[in-house]
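Here the complex is missing one protein chain, while the rest keep their positions.
Here is chain A:
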Amino acid sequence: MTALSDVRTSRWAALTALVTTSVLLTACGSGGGGSGSGAGQPKSGGTLTFAVGSDAGCVDPQQVASNETIYSVRQIVDSLTDQDPKTGKIVPWLAKSWKVSSDATTFTFHLRSGVTFSDGSKLTAQVVKDNFDAVPKLGALGTLAEGYLSGVKSTTAVDPLTVKVTFSQPNAQFLQATSTHSLGIESSASVKETPQQKCSDGVIGSGPFVLKQYVQNQSITLTKRTGYTWGSSRWSKKGEAYLDKLVFKVVQEAGVRAGSLQSGQVDAISSVGKANEAALKGGQVTLQRRANPGVVFGLGLNNSRPALKDARVRQAILYAVDRQQIADTVFPTGTQPATSVLAHTTPDHTSLASDLASDAAKAKSLLDAAGWKTGSDGIRTKDGKKLSLTVKWFPNASTNQPALELIQQQLKAVGVDVALKQLQVTQFAPTLQSGDFDAAWGNVTRADPDILRSSFSTKLANFYHLPASSLDTALSEQAATVDPAKRRQLVTQAQQSLVQNAYYVPVVELQTQLGVSKKVHDLNFDASSRIQLHDTWIG
């Protein structure tokens, strides 16, 4: 293999990894939406016991991409910035202020002074630089963090509290990336450890909680950091967190999680599915929900397949899907049908609901026009070939199979035959990369519209084999645009292009749903529909 193709492969690979990692992880997770604002005065103290369904086997926030582990490890580290879940705006956290160059290639952060890690060491520009220099060496596990920093030219400590990150190409998404757990800042001591050590022993952060104990597949225990005064500007409580201790227990069985919450053995649970809602209703439990930002659950069509090259066929599939029915029958209460390729909680989301209204008659006439005639078995044929698609999927969420079976029925009604092929988790990324699929079912969580570029730009991995078009221009320009109004306009244009050409068939938004005891207050979602427990209290 030539050097050039090696570079290309690894860049593509990194992007594949970035996209698929989030696909895998976010789909399993759930989050919490509303805040349990409640009666009474907030008070300090107490232990929050939170049951999650799985353990990623790693407690390094820079490496973990599984929602259920992010809930705990997020509390250990602070980030340079935070993101307001309502407005999508980036606000100060460890960085008091920042400046982005007009071409979105240089990001300069001014750090707050007086921040220390739990080992007593100080936060300096050098520590941030060490973090960003080490992230690209994280390897297989740290793909999210690596992706955010891809194309970084240099990171320099301008002075003890000023750090400058320069990219070789415009990279507007980087500012939002600094608000994520993946780029949480770790102490110099942790940065020097190997990725494996960080995974099993945990890391030293400057966050409101400190990792006390990690027992693989059993529990993660955190304790409050005393003397903490540098919280995000978004948090309502100044200084230390309310809770003394956080215990995350791994409880695989959804029914056991629900029963444990109902019977008071735990205070909160993750991944509440439709089947468990009834059991939790009426008790001392609140269900908190929020749609995950990013690319919605949908069918990624392989646009290079002969039948799918025809826009009319793709559009017919788009119209044949009844999103509302799928959201109502399969997904947890409150799940919204997709109104764009982006979920409505993503900054710069544009509602294209009218373009996504189900219309079987229109689907049929589009297929007629494309020359696909209905056969005796109800399946359409053209030149002796049946209109059949194989949808590849993997079981990372219990809703996948029922949702796909419903889509299968809906498409059959207009004459499209759908076969479902379940893959192992480990097979999914290679399948996307090899292009050996007609359609693939998945989603990606990311609270920045740049996820459209990672997923659909023909200059990157281009899993769905889109043809080069003006969509590419819109996607690269939004990545280079710092002006919010202009970026919004470009992102809107990209969403319209994706839906009108039916390059991707959006179906439903992934909704994170948590069950939280009524005695727990202010357990709130962050912009990525994960949780921040600094303001949470029990009373």
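Just so we're on the same page, contacts are C-beta pairs under 8 Å (C-beta built on N, C-alpha and C of every residue); 3 or more make two chains touch, one makes a residue touch a chain; residues count from 1.
One rule holds for everything that comes next: contacts and distances are computed from a predicted model.
Here one chain is missing from view; checked against "NfeD-like C-terminal domain-containing protein", "ABC transporter permease subunit", "Lactate utilization protein" or "Respiratory nitrate reductase beta subunit", UniProt names that protein "ABC transporter permease subunit". Interface note: of A:T47, A:T87 or A:Q196, the residue touching the hidden chain in the full complex is A:Q196. When the missing chain is restored to the complex, the residue among A:G45, A:P160, A:G239 or A:G255 that touches it is A:G255. Checked against the full complex, the one of A:P61, A:G142 or A:G184 touching the unshown chain is A:G142. Residues of chain A in contact with the chain left out of this view: 1, 6, 9-10, 12-17, 20-21, 24-25, 51, 57, 63, 65-66, 139-143, 146, 196, 215-219, 249-253, 255-256, 259-260, 262-263, 265, 424-427, 429-430, 433.
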